[in-house]
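Of the protein chains in this complex, one is absent; all others appear in place.
As written, the chain order gives the labels A, B and C, with residue 1 at the start of each chain.
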Amino acid sequence: MTQTDDPRIGVFVCHCGHNIAGVVDVEAVAKMAESLPNVVFSCDEMFMCSDAGQQLIRDKIEEHNLNRVVVASCSPRMHEPTFRRVVEEAGVNRYLFDQVNLREHVSWCHTRQPEAATEKAKDLVKMSVARARVLEDLPIKTVKVLATTLVVGGGIAGLRAALDIGDRGFDVLLVEKESELGGHVAKWTHLFPADESGAEVIKPLIKDVKAHKRITTLTNSKVIEFDGYIGNFEVTVENLKTEKKQKFDIGTVIVATGFIPFRPYGYFAYGESPDIVTLAELQELAPSDQLLKPSDGTPVKKIAFIGCVGSREPGVKGHEHCSRHCCAATAKAAADLREKIEEVLILYQDIRTYGKGHEEFYRLARRRHVIFSKFPRDAKPVVTVKNSEVHMSWRDVLADRELTFQPDLLVLATAMIPPEDIAETAKMFSLTRSGDGFFNPEHIKLAPLTTHTAGVMIAGASQAAKNASESVIDASGAAAKAVGLMAKGEVEIESTVSHVLSELCSSCHTCITVCPYGAINMDETVDPPVAFVTEAKCRGCGTCASACPSSAIIMYHSTDNQIMTMVEAYLCSPAQLEGGEPQ
Amino acid sequence: MTTVEKKEVQAKKEWEPQIVAFCCNWCSYAGADLAGTSRIQYPPNARIIRVNCTGRISPEFILASLEMGADGVLVSGCHPGDCHYSSGNLKLRARLTIMKMAIEQAGINPDRIRLQWASASEAQIFADGVTTIVEQVRALGPLRREWK
Amino acid sequence: MAQGSSCWGCFQSLIDIHLNLATVLPLIDIKYWQCVADFKLKDLEGYPDKSITVGLYEGMARTEEDIHLLKLMRAKCKILISFGSCSCFGGIPGLANFSTLEECLEVKFRNNKTVKDGEVPTENLPKIAPVVVPNSTIVDFEIYLPGCPPTSKLILTALTALLTGKEIELPPHTVCHYCNRERKETPITEILRPFEGIADPDRCLLEQGYICVGSATWGLCEGQCVNHGATCRGCFGPPPPITTDQGAAAISMFGSMAPLEPEVLTEKVLDPLGTFWRFTYPTSHLGGIRIKREEVKTK
Partner (left out) sequence: MAKSIGNALIVGGGVAGMQAALDIAAQGFGVCIVERSPSIGGRMAMIDKTFPTLDCSACILTPKLSEVLRHPNITILTNSEVGSVSGKAGDYKVRILKKARYVDEEKCSGCGDCATECPVEVPSEFDQGLGFRKAIYVPFPQATPNVYTVDMDNCIMCNRCVKVCEREAIDLEMVDEIVEFDAGAIIVATGAQLFDVSAYPRLGYSLYDNVINAMEFERLVNAAGPTGGHLIRLSDGKVPMSIGFIQCVGARDVQKGVPYCSRICCMYSIKNAVMAMEHNPDAKVWVYYADIRAFGKGFEEFYEMAKARFGVRFLRGRVAEVMQGTHSGNLVVKVEDTETSEIRLIEHEMVIVSPGMIPPEGMSKLARKLGLPMTDDGYIKIEHSFFGPVATKDPGVFVCGMADGPKDIPDSVSAGSAAAMKATIILAKGEE
């Protein structure tokens, strides 16, 4: 793992159209790079990520015999894989590539300070070149992918994913913490936009899953330990009733843990009267010919809905997002109920019936004389309970009038929020969460189903508020991702792991204590025993390398030297680096 | 104003805080990316060094940065409990707590070091954090002037 | 053999090789050793350059006299050994850098509890530098033998090697390598002052919550403190390459072992500089900043 050749660095500065070049003087940056030690080629180019840009890198590697490449463009979180592949195609180890983020971290956030932005860009390029000089090539490693998928959550998304993977010929372990499969959909008496009850939709799926020879279902169960790495995870599942624990080896994971409907205590007198319910509670009411008042069992003659309860609240953490499904579900419920109920009122902010068939429900509801009234964003309706009667008052924006209403039943269309244990789940699978509380996908536009934990996919409402149909599409998509890994049978993994220099190890056991993955152990076969890293278990956080007090642990691709050389390049003038004084 | 004073005023004007920023790949580097894509503007004084996890950051990096002339150091990572590597950020927090005490004992204002948590979605928090450290350090002046 | 400002403990330790002196002494020709042989400074000054085979410099060099002696030793000796932690890292005298020179003079002379109406002497006192700087920034050394003091065994090993013309080979391990206590690989849940609780005699002191910096310290002492029930305070400085910042490494190790709430740490770790940089402040990064600032000030 040593690079004996003298570093020959190529620097490629990207304009990214106007995105970078509109603010940063890219030519000046490329020119400055020329003067840096070991840089043998430097240029600027319109789009480095384009085919032409990629070809340019390959050509210049060959022409100048480059053995290190620095691309100054966008975030490495976006294009590092692209450029790593490009240099590799030209025979340069992928770990000898370094990317400078001139777009997200410079031009886009210092738009009005072109000079300072250019200075920053130059510094960042200097730092990257300095790092490139001391980069080392690392071996490319592949691991096998076990042909079993763990699906966490037996709601509509989990069921769909399990069935698709099973039908494709791979094994599935489906873990559901409730005693029954089916999730929320199973409880709903009517679903939109199809005219079916949740049970009708979910029953055939459950039946198929149960009958499938490739799917093992564990209900009342929970994943309590999750270890390993892509293709080779070790999972411990506990039965919540019997407390029996079982271990499984699996290759890929789909997390489909879904959502819970928000219980809006503190909103619109919820909890003060049995006649104020959430939309989810309404959907779970037993089917009957006539909707009855929960308080006294008399038929409901007047019903009101309030939208966006616990959704779309700027500045309220976890409630800023739109819950996506509620507008159409409300419109559908209202249109259906209007056939039996005299007055149906919907209070809304915006009507978001965006999906296939949704707008039709909205129109149907209007046709059936459901009353829609828009309330102002900053003045929500006021609901009080007096003498066990529900009183509402609000301002109708469009009529510009203060209105009141006394419904027999008030339905609050509440937000979809993540389940209470989502933090635990996130931690278990090393997933990050976005502002809405749900899991972050790998990329919000182009990789909505994969995550930053290699081998772990997300589907359905675990990713964001979604309706059942969208969750089903996600589930099949996530299944495709899992199958893609398993069908190939092997996958490349990062070589950025830590390594113990045994001659410097003093067996202080610090690294073993601090490693979150149990990847470090003592090798008792040598005398004195020294620590060693099980590379497959190491995920590359580098905590051990900084904790090791005798500098005996190297974190590949992130060595002390590779980090500090960047600081030096930023803070010290070239003269100073040669041992001189600061200028 | 004497010439010397004038020179000092001039020097103060030209001096811009140099900030070394260590960010973890999963939360804060991504948060900084989002700040960029959201076009949130913040001072251009910080140079971000990407590490996989804040647990990788040794006090040595920070102290050496200061010795090399950094006026301030920003460390930004995942919120406690949200670490992509389970608890690297907690280990870092403990190190920095002790290190900041030591720095203060050594006569350096601990406001030159800022530890913040900014998740991948908290672009504004990230940008505000950069602004805060730059302003704090600007108020303190260049590191070498601070010694009593 | 020469001494700067120091407690003379290192040479005491050399004397402590006892009977072995009988083997060592006949083989050497002492050219200068203030505390043992009656040579004057002018004798040393009179020797030709590089005429002395081996020189040992003990202590740090803060006064003009110390610095002169150090440079003289460098000129006269072929091999110059930085002898003891004061000479290697600044050591205990380096702690003076926590204070200004005025504060030091205040304690030592003006406000000294053992004298009345103390005042700073003005005559016969060599000029004193405002801060302690590492000896290695004044002259180069061939060999560093740290320790406060270096153990007699270590000294004997070194001397024997030198006399036989061999390289001095020192194992790179930290104190933990020599510590007989058991590690259970559990993080620290509670930090204890040395007087608190009753320590398990067989278990790692650090894991029990006592701040022991043995894992960040060169184990040339062979673990004599930790194996006798006391925590390591780091007197041998950092392990090879001894250029790392021992205090920073120790904090990194300790913080990783004790990921506790900040409030707990601030309450329980009372003197981080003195705890983690007791012997190496002048050669550390923080110490470096201290020295640089003093330079800026005097300019």
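Side notes on the structure shown:
Definition applied: a contact is a pair of C-beta atoms (placed from the backbone, for glycine too) under 8 Å apart; a residue touches a chain by one contact, two chains touch by 3 or more.
Fair warning: this is a prediction, and the values are worked out from it, not measured in the lab.
The absent chain, not drawn in this view, touches the displayed chains A, B throughout the complex. Remark: the omitted chain is touched by one listed residue; of B:L34, B:C53 or B:C83 this is B:L34. In the complete complex, the residue from A:D98, A:E470 or A:E568 that touches the missing chain is A:E470. Residue-wise, the contact with the chain that is not shown comes from A:G435, picked out of A:P299, A:G435 or A:P529.
Those residues of chain B that touch the chain absent from the view are 34, 37-40.
Remark: the residues of chain A touching the chain excluded from display are 15-19, 21-22, 46-47, 49-52, 54, 74, 78-79, 81-82, 103, 111, 156, 164, 167-169, 191, 193-194, 196, 201, 204, 311-312, 314, 320-322, 324, 350-360, 363, 376, 397-398, 400, 434-436, 438, 441, 443-449, 463-465, 468-470, 472-481, 483-485, 487-488.
The definition used in the following text is that only the chains that are shown with their structure count from here on.
Across every pairing of chains, the maximum count of C-beta contacts belongs to A-B. Compare each chain's C-alpha centroid with the centroid of every protein C-alpha atom shown, and the nearest one belongs to B. One inter-chain figure worth recording: chain B and chain C are separated by 33 Å, centre to centre, where each centre is the mean of the chain's CA atoms. Centroid to centroid, with C-alpha atoms defining each point, chain A and chain B lie 27 Å apart. Taking the mean of the C-alpha atoms as each chain's centre, chain A and chain C sit 52 Å apart. In chain C, the residues touching two or more other chains are 244, 249, 252, 255-256. Shared interface positions of chain B, i.e. residues touching 2 or more other chains, are given as 55, 58, 60, 64, 87, 91, 95. Residues of chain B touching chain A in their complex: 16, 18, 20, 25-27, 29-30, 32-37, 39-42, 44, 47-53, 55-58, 60-61, 64-65, 68-70, 78, 81-82, 84-88, 91, 95, 119-122, 127. For chain C in complex with chain A, the residues that touch the partner chain are 172-177, 183, 185-187, 204, 207, 213-216, 219, 239, 241, 244, 249-250, 252-253, 255-257. Residues of chain A touching chain C in their complex: 503-504, 506-510, 512-514, 528, 543, 546-551.
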